[in-house]
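Read through the structure below, which is laid out as structure tokens, and then see the notes.
Every protein chain except one is present and positioned as in the full complex.
Moving on to subunit A:
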Amino acid sequence: MENLIGLLVASPLLGAGILLTGGKRLDRVGHWLGTLLALVSFALGVALFANMLGKDADDRGLHSHLFTWVPVGGFRADVGFQLDQLSMTFVLLITGVGTLIHIYSIGYMEHDERRRRFFGYLNLFLAAMLLLVLADNYFLLYAGWEGVGLASYLLIGFWQHKPSAATAAKKAFLVNRVGDIGLSVGIMLMFTTFGSFAFADILPKAQEASTTQHATVTGIGFMLLLAACGKSAQVPLQSWLGDAMEGPTPVSALIHAATMVTAGVYLITRSGAIFNAAPDAQTAVVTVGAVTLLFGAIVGCAKDDIKKALAGSTMSQIGYMIMAAGLGPIGYVFAIMHLVTHGFFKAGLFLGAGSVMHGMNDEVDMRRYGGLRKYMPVTFVTFGLGYLAIIGFPGLSGFFSKDKIIEAAFAKGGTEGWILGCCALLGAAITAFYMTRVMIMTFFGEKRWVPDADGHEPHPHESPSSMTIPMIILAFGSVLAGGLFSINSSFVKWLEPVTGHSEGDSPVSAGTVTAGTMVALVIGVGIAWAMYARRSVPAVAPRGSLLTRAARRDLLQDDFNHVVLVRGGEHLTRSLVYLDHSLVDGVVNGTAASVGGLSGRLRKLQNGYVRSYAVSMLGGSAVLVAATLLMRAV
């Protein structure tokens, strides 16, 4: 069974290799090949899952050491895989949703002449993401981490002929580098502290190490958090996610909603032992999570671009997960559970959005939608189920997972628990508001369609079955996953051996929390209904309040970055350039000039007259003799 783990990664990697080097010959079959290999990977994942279920809960981990990658003295980096319940969960999510999105892309990218390349990148992403979650050490994890970053960059900028896409890709790449620096520094710190990269060597010793090297362990925690912030678009490194929507919609669904952006949650959960040993870092994690869940939700409320609204929502939902992961053993399981359910419903929502765009001449402005439910019934139903799931409608996936996180936040206890719990509840209300807004503006109300730039009237129609079938399957997931996970606490029992679990000590009962969530939901939906269903939606966005305007500009994040980082950086580089020109170049050129000058003068001694050479030899030996005598004298 262990050998299959390597194949899991190798299959999409092979696909990427073939598709990206195969050339035009593969154009006709490329997408099928890519999808097939994703499906193979999924099948392997299911087989491994079945095998794992057959074992005892504490004996489910599989380990596969392939080879030693970098053996240099005491520095040893291995290529080895570790498949436990946590990795397994991710494997199924990645390959499952990944396969669906491959299938969806066959239809969605049908008219793109670079479709083969697109599937190559998608396969590359799958391979890197699987490497990330299967690695048994941080060094290999880092390789996967960079791999998904590369795939993300390539796919955001897939339509590179659009300057906005190229810029967005660059932005995502640069912001992610900041996070990557955190990860690499964190890994270096781990190596110096623990002398190894392997999870098995580091995590069990984290608690012990924190007693002697508390600051270092806390530092590692902060560095890992920085990494998670970059990859998972958390405040303050969240700015790239909105722009990343420039990529094709399947990419937004797979990478920027369901899988890659949750890598930060995986990292924190996987490194749970370190965070458990570093309470300060943990506090930072919950703070980041809580801030982001509100930040993303507020941004999501103001966006008229359907994908950007969903991107804000993604940010917010990952904020929930990060917060849960920061709660420690109370929250790890629920972070992952929400991650999985979110994977279903957010991927479904994005695919739905893609389907709408497909039918509306690639229009993304919701103010130009309206009344689409009659024209796109399948999309409407599947999107609607995803909508109900995300707002936490009782009985659907989001209800179970989000509710648990809110409970866990209260269970943190003390003032902290109250603050986090209230943030989470407020976030739930805002989520209900902005998702209802999206739903109403898109599918209800009167038609506000306008012709596109080329003058084509939109003729909304249902998408082909290659697109609707994945949406339907994901809708099933959105509806059922949460419930299945919660029956008999099956998900908690499944993950508990890896992440640990404790119930915490909640000051409020579970019933109260659920009631509170329901109230929040009703308030959010009600306000949205009042604002967008009762009144007609203006075709041009009203000026709005100060907060609305700020939220439209992503709460001024780019302005902040521009003023503080870009301008600051420019000033810094300018002064460095000045220093370089005046001081460094001065010294360098001055030295060169003086050497040259000296050379010119010294060569005059070489006048060609043998008599003066002889004199210099005589003088030289006189000095030599004198110096030798002098050395004895002193």
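Things worth noting here:
Just so we're on the same page, a residue touches a chain if its C-beta (ideal position, glycine included) is under 8 Å from a C-beta of that chain, and two chains touch if they have at least 3 such contacts; residues count from 1.
Note that in this section contacts and distances are computed from a predicted model.
The chain that is not shown carries the UniProt protein name "NADH-quinone oxidoreductase subunit N", picked from "CoA transferase subunit B", "1,2-phenylacetyl-CoA epoxidase subunit B", "NADH-quinone oxidoreductase subunit N" or "Tryptophan synthase beta chain". Contact with the chain not shown here comes from a single listed residue; of A:His111, A:His456, A:Arg535 or A:Arg632, that residue is A:Arg632. Contact between subunit A and the absent chain runs through residues 592, 595-596, 598-600, 602-603, 605-606, 608, 610, 613-614, 616-617, 619-621, 623-625, 627-629, 631-632.
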